[in-house]
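The structure under discussion is supplied below as structure tokens; questions concerning it will follow.
With one protein chain withheld, the remaining protein chains of the complex are depicted in position.
And now, chain A:
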Amino acid sequence: MSEYLIKNVAVLGGTPTDLLLRDGVIADPADAPADAEVIDASGLIALPGLVDLHTHLREPGREDAETVETGTRAAALGGFTAVHAMANTEPVADTAGVVEQVWRLGREAGYCDVYPVGAVTVGLDGERLAELGAMADSAARVRVFSDDGRCVSDAVLMRRALEYVKAFDGVVAQHAQEPRLTVDAQMNEGELSGRLGLAGWPAVAEEAIIARDVLLAQHVGSRLHVCHVSTSGSVELIRWAKGKGVDVTAEACPHHLLLTDELAATYDPIYKVNPPLRSAADVAALQEGLADGTIDIVATDHAPHPHEDKDCEWAAAAFGMLGLETALSIVQQTMVDPGRLDWAGVAERMSYAPARIGRVSDRHGRPVQVGEPANVVLYDPGARRTIEPSESASLSRNTPYRGMELPGRVVATFLRGKATVLDGKLA
């Protein structure tokens, strides 16, 4: 394996220094052998390898949209060294067999570590618990459980899930969407949905579930994670719950930090996502919540879809957008450049905290310092790039950022000292 001597890199944006990546760990640059590959990283910053708690890799079942191989390539290009693969595959990842399959595919691909998320209920049907313990004990060591795509809406089932996963230090990641309030819902419910004649997805449908779940988590003393928080009311509820000492964590997605529901007026389903794009006030509240730590992490909700599922009328289109390759740039644009967050804050929200929540922080989400695993991203915050969907490593092209100029560029990604990306290209 190559050894990399990275010169003049600003770790977390600090004073430039040198890093040696050797034998899968970060080593003292003074020990660099003469034949080490030297990377001039002047002007670049180093961040710990990013960890995504919410990725849809679509395999098994929808290999026309994404595979573990293509999805982890996109992840590496986005600076990720670990992703949590959501359970809504076909078949659903609700048994030890399926999660081990996904885990093995990740190992074979080798672009980043893949941690399968297990379904909370059999077939995501919300009726009875899947074999959570078997998935936890499997080779995939599942710790995050989610019916994402669907809400665990039954209060008793949610309570039991929260309780049950305590036995193996698991967490339930809830897709908070009250189903009866969102039948056929198409976009954020507000003045615009009324005008466009698209069925509304009201904020209360998310907030009602979050309110219930934080109270349940408090009652049974369990750990709760809230997926893709999208409304200002949700931020308020989570802030309140944390103030009460509830063991709750929450994520925001890049698209909810940048885009608003006004885009639905195009009727172009490239902007159709679940939960939907919300108002500018919601976007501001999410940014503020992410800055003050109410929202713990950024998670991509990378959701690939084949062209035909987006090249149609709005109501017929699939929900979801790509996110892995653009996440860091959007966090820079919405959080770092306006001064809401420094690079240490980005490392916390995109690496340390998601690794802690997913219980993988023995290997990921570690500081960039001597003796730690060499999971490192080199990033050029001064670069600017125009998003061109055809350049994506994903099998799908459903990025809402087409033609948009975004700041920053991932120059290199290292997974345990091995380059997965060099010069901005897959290594």
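Structure notes:
In the analysis below, a contact is a pair of C-beta atoms (placed from the backbone, for glycine too) under 8 Å apart; a residue touches a chain by one contact, two chains touch by 3 or more; residues count from 1.
As a working rule, contacts and distances are computed from a predicted model.
For the chain that is left out, the UniProt protein name among "Fe-S cluster assembly ATPase SufC", "Aspartate carbamoyltransferase", "ABC transporter" or "Phosphate transport system permease protein" is "Aspartate carbamoyltransferase". The missing chain, though absent from the display, is touched by one residue of A:59, A:113, A:251 or A:309; that residue is A:309. Only one of the listed residues, A:189, A:325, A:348 or A:380, touches the absent chain: A:189.
When the omitted chain is restored, the residue from A:5, A:76, A:96 or A:198 that touches it is A:198.
As for the chain not pictured, it touches chain A at residues 189-200, 202, 266-268, 308-309, 311-317.
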